[in-house]
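A single protein chain has been omitted; all remaining protein chains appear in their positions.
Note that the chains are named A and B in the order they appear, and that numbering of residues resets to 1 at the start of each chain.
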Amino acid sequence: MARGGWRSDRRPLGPYESRVVPQLPQLILTGVTVGATYALAALGFSIIYNASGVINFAQGEFIMLGGMIAAFLAALGAPLPLAVVGAVAATALIGFIVAKLAIAPARGADVTTLVIITIGVSMILRGGVEATLGKGGRALPPFSGDKPIAIAGAMVSPQSLWVMATTLVVVAALALFFTRTRHGKGILAAAYNRLAAELVGVDTRRVLSMSFVLSAALGALGGVLIAPIANASYDAGIMLGLKGFVAAAIGGLGSGVGAVAGGLALGLMESLTAGYVSSAYKDAVAIVVVLAVLLVRPSGLFGAASGGET
Amino acid sequence: MLHAPPSALVSRAPTLIFAAALAALPLILPNAYYYDVAIRIAANATVAIALNLLIGYTGQISLGHAAFFGLGAYGSAILVGVFGWPPLAALVASAAAVGTLAYLVGRAILRLEGHYLAMATLGLGVVASIAIGNEVALTGGPDGMAVPDFSVLSWRLAGEKSWYWVFAALLVAAIALADNLVDSPAGRALRALHGSQTAARTLGVDASAFKTRVFVLSAVAAAFVGSLYGHYEGFVTPGLAAFPKSVQLMTMVVVGGMASVWGSVLGAALLSLAPELLARFQGYETIGFGLILVITMIFLPRGIAPTLAARFGRKAA
Partner (left out) sequence: MLSVERLSKSFGGVAAVSDVSFSVAKGAIHAVIGPNGAGKTTLFNLITGLDTPTSGSIRLRGEEVAGLPPESLARRGVARTFQNLQVSMNLLAIENVMVGAHLRLNSSLLAAMARRPNLVARDRRARQEAAELLAFVGCGAYLGAEARAMPYGALKRLEIARALAAAPELLFLDEPAAGLNHTETDEVERLIGEIGRRGVTVVLIEHDMKLVMNVSQRIVVLDYGKKLAEGAPDEVRRNPEVIAAYLGAANDGA
């Protein structure tokens, strides 16, 4: 799986270039930026898992769709803010459709069936993009230019700042949503005990579709934010989804704090591996790490979710 | 009212008929292209049967099984092409190496359940294909590498017609062996693990040992087929171990029929032929596969073969 995801470091070197190992602050910055995207993806996984016990293997495709649709709209001439909003909205709608058409009919099916359905959905989404927008990578212009800013000895691209700031805002908003609003608390209640939640008036059928809409929007936002840094392409979803799940699993499925922590941790580990070991194997880091974590603590660092071990 | 299982001949009849049909098939295959299709179906079906033992009968999940197939293919390719080993020895060594890897990995991850196991197997498959793609010196990298012909002593196996017999025989053997396994104490233990692991353990079924054993068995089978397939094609690419191939194999099992040997054959046939039939729809394979998966899982969760068998009142194989 050498394709997809971050194309930036797979470019062959020109005759006068050399690969210099970046400094530590730079690596950390890259790690946090990437980690923020993973955190958003992991949050998406956790929200759906909390709401329905389903691991949405198509989450990576939501991220991909965000980037691809935004790039498509921008290429059509839409101003950047419109492209961003349009991409997030469109993906959220797609999430709704997925929940209604593919997941809801299979409620109560066993884990294997659900896993396969979401894999099928991810293929439909990926194949759909391949068929309509082609296999080529697409670029999105950076939100506020690409002149790096010097901070603490490292060169930060404005886009990285956008990523980190937006993620921070989103995470805070989500925390408020789930702990303060009726809808948010309803979703959590339904996760703990569906019957009890229904008895107190939570519409649990809407919980499923709402959770997909929310996760799709989150994923798309992450995809849009990162698209200027690493080109989007139709098959970017596979690795992004895998890593998003890895981040969620490290932190503990279903735990918001865990998702963010896991995402950042994963981003940092990848960045450091790419810098000090080998950029080719950085994708493998994610997998090795999650396996190591799960073997030691089957429910992740912060989680208490079931479905971990016999 | 079944009191004793049907006599050996009766239960073997479908297999024997199938073998006869495979033997007669060359009479109607017009040219090498059709032989190629038949070989691909047979190879996929053999791997699908092995995979079904793991996911259909024992109830585990494996989203990275193509990795074993690809590793087997590359193992033989490297041992024969780079180190000059005799192909037969390479075949055995490759399968053994993959089996060992599967044992070590399986012992560790088969403790996990459900989604975690799914992700772990997916991740392993990805690591394997990354490794294959990156070790360019050994594997030729993303462009793949050539594989010398399969030869034993001085006899060379080449050409679709000869390879057809090999893969057909392999498929028939796989069907027979799988049937044997399913209706045996070991097979019942595996299926009992799927039904209720707790109860099985209290009856003395060592859950982790059995799960590991069937995992290794299905990995070795995939590697074995992969090795031979590499020799047949004369070329191996990292795609043989990649996620799309894993999904293809799993789709064959799931659509054809979980816990059904004939279902796997059916699934392999359908899904190997589909790209041929849909050749006009280039670029739509992914979306097509996805639709097949989703629709089958929603409407026929047990797959085609068991659903048909239930409809017509018989028990599925």
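Definition applied: a contact is a pair of C-beta atoms (placed from the backbone, for glycine too) under 8 Å apart; a residue touches a chain by one contact, two chains touch by 3 or more.
Bear in mind that the values here come from a model prediction, so they are computed numbers and not experimental data.
Since one chain is left out of the picture, which of the remaining chains does it touch in the full complex?
B
Taking the full complex into account, find the residue in B:A137, B:L153 or B:L203 that is in contact with the omitted chain.
Only one listed residue reaches the unshown chain, and that is B:L203.
Quick one: say which of B:L157, B:L181 or B:L291 touches the chain that got left out.
Spelled out, the listed residue whose C-beta touches the missing chain is B:L181.
Please output the residues of chain B touching the missing chain, sorted low to high.
Interface residues of chain B facing the absent chain: 1-5, 177-178, 180-181, 183-189, 191-192, 194-196, 198-207, 213-214, 217, 259.
The criterion applied here is as follows: only the chains that are shown with their structure count from here on.
Between chain A and chain B, what's the gap in Å when you average each chain's C-alpha atoms?
Chain A and chain B have C-alpha centres separated by 32 Å.
Hey, which residues of chain A end up touching chain B in the complex?
Interface residues on chain A, with respect to chain B: 1-2, 55, 102, 105-106, 109, 111-113, 115-117, 119-128, 130-131, 238-239, 242, 245-246, 249, 253, 280-281, 283-284, 286-288, 290-291, 294-295, 298, 307-310.
Touching chain A in the complex: which residues of chain B?
Contact set of chain B toward chain A: 55, 59, 61, 63, 108-109, 111-116, 118-120, 122-124, 126-127, 129-131, 133-134, 142, 197, 207, 238, 242-243, 247, 250, 254, 283-294, 297-298, 301.
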